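Excluded from the complex is one protein chain; the other protein chains are retained at their positions.
Presenting subunit A:
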Amino acid sequence: MKFSTQVADGCTATMPESSQAKDARCCSVECRTPPLSHFSQSSLPLHRNSHRLSTFCTEHNLQECLSHISQEVSLLGLSPGWTESVSSSQLDVVAVLNCMYDLIQLHHRSLRTLENMEMEQLKLSSNVDYLKINNTHLKEEVEVSKRQNTGLLERERQLHLKLKSLQNCLKNEKEEVQKLQNIISSRACQFNHEMKRREREFTKLKERLNQLLADKKDRKPAIDVLNNIGRADGKRSLWKTEKTEAKHEGEMYRTLLSDYDMRQRELVLENAELRKVMQQMKKEMVSILKSRKLIPKGENYEHNDTQAASDEDDEVFDPSKESVELFCIDAREKLTNSIRLQWRRLKSHVERLDSQVSLTRMSESNIDDAVPRENHEEEMDRLKMEIQRCKDFIQKQQQLLQKQLSCACNEDPVSLQNDGYMLQEKKRLGEEWKSLEEQRKSFERERRNFTEAAIRLSHERKIFEEDRGTWLKQQFLSMSPFGNSKQLHAPKSSSALLIAETEVRAPMAPETPSECRSDSASPIPGSVSLTPSSAGDLECQLCLIPENGVTYCSSKHGKSEHFEELSPLCESISLRDKQWRESEDLSSHSLTPEKSSSI
């Protein structure tokens, strides 16, 4: 029915009669599965229920309500006690009351079970809590016991060690006891032996004594010598007097003294030797320290100062004192102390140098000649390790390369890493390539510039030569009688001359000679064509030329090669010269120097 839900929501809605049954059924379903809280609040809302109950059943839907209720009751398992066929106005009150009572009982029962269940649940939850607490306690206990266990194990181990050491001690003690027992036994043996020997002697003595007492004749010790013999050294024996005693004493002391004397002399010599050696050592150490003072730069500056001061002191000390003075204890002590000091300094210096050498070794790759073996070996080890690393790297690279070639790119991090290496390599190579390309381009540019410059230079030279040629020609023409007639020839011949000159004089670039040649190619035919016209002239002039030409050319020999090569053309010029000379010697003379100066 609605009432339960209405209790919960507190909303009342009048339902139409047609849908009441449906709603009731829905409500009944809802009634069966409401949350517990609804029923726990049963007492309070019951008052409200009384209001709602009235809305459920009215005079009009009495029969339906009745049937519904009987249905519900039968569903609940109770007998309704009335039949539906009875007329609506008459209700079996007893049955209804019974039914109500049953319902109430049911309700009570359900409430009880609910309570029981709640109790159960509380108990269980408390159980769970208790178990949880127990668990934590037990865990803690386990921890504690574990710690105790380790502590006990540790103690046990220590006790084991102690036991072992004690056993060792015991063994040693036993050995010592054994040794001492052996000693005791050997000593006892020796004592017994001595005792026995003495006892034997004693008995022998006693026997002898008895024998002597019993013996009547007593043989006296006597000597029987045929004649006295002289002393070994031939001297006479002396009486025993105080003088002889004193003499003996004196002799004894003399022996002793001579022995001491000799020993002392030997010791003095030895001392002198040792002192010399020490002095030498000290000098060498001082010299070494002085020479090395320059090497360590900044760090030992103070040390150097103190060293210098003390060194000076020592040096002042040494030559001033005589060797005699070194005999006194102070001098000896000073010497030994100074040597000790120098030695300590030298030692510290050597240590410093060693450390420096090792440091410089790490930074540089240059190895000095005087390299201590340990550094050398360290270096060797380092190099070997590096070689090994490089080999490993190469091997890895090879493997990667193979992998790449054989299979597709794996998603392994290793191959990715290798790819990464490859990329790095590629990038580096690309950069290098770029730089090389740039360099190449710059070289190309420069070369082109050079060639252009050469071309320009050749052009300029050509022009210059042309100008020169014209100028010379003008000079010649201005002076020569054939000037007018030759004027036609001259420019062409001069141009041919120039061209030939340029041909000869163009060593600049490979292009330029070809250009020149290409240029000269055209006028040469011209010159060729030119020469036959004057060939006759030239020939009759050439036979006149030789000596002049030779002299002319030889005069220019020193100037440059190309003048020799221009000899045929020079000859044409010298031809004119000859002609001029024939006419005017002076002028030719004046000309040649001019020519020489011009050319």
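We adopt the following convention: a residue touches a chain if its C-beta (ideal position, glycine included) is under 8 Å from a C-beta of that chain, and two chains touch if they have at least 3 such contacts; residues count from 1.
The rule we apply is simple: contacts and distances are computed from a predicted model.
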Chain left out of the displayed complex - its UniProt protein name, from "Origin recognition complex subunit 3", "WD repeat containing, antisense to TP73", "Light-mediated development protein DET1" or "Trafficking protein particle complex subunit"
"WD repeat containing, antisense to TP73"
Given A:Thr136, A:Gln178 or A:Asn192, the residue that touches the chain left out of view is A:Asn192
In the whole complex, of A:Tyr101, A:Tyr130 or A:Tyr253, the residue touching the missing chain would be A:Tyr253
Hidden partner sits against subunit A at residues 180, 182-183, 185-187, 189-194, 201, 204-205, 208, 212, 215, 218-233, 237-238, 240, 244-245, 248-249, 251-253, 255-256, 259, 263, 267
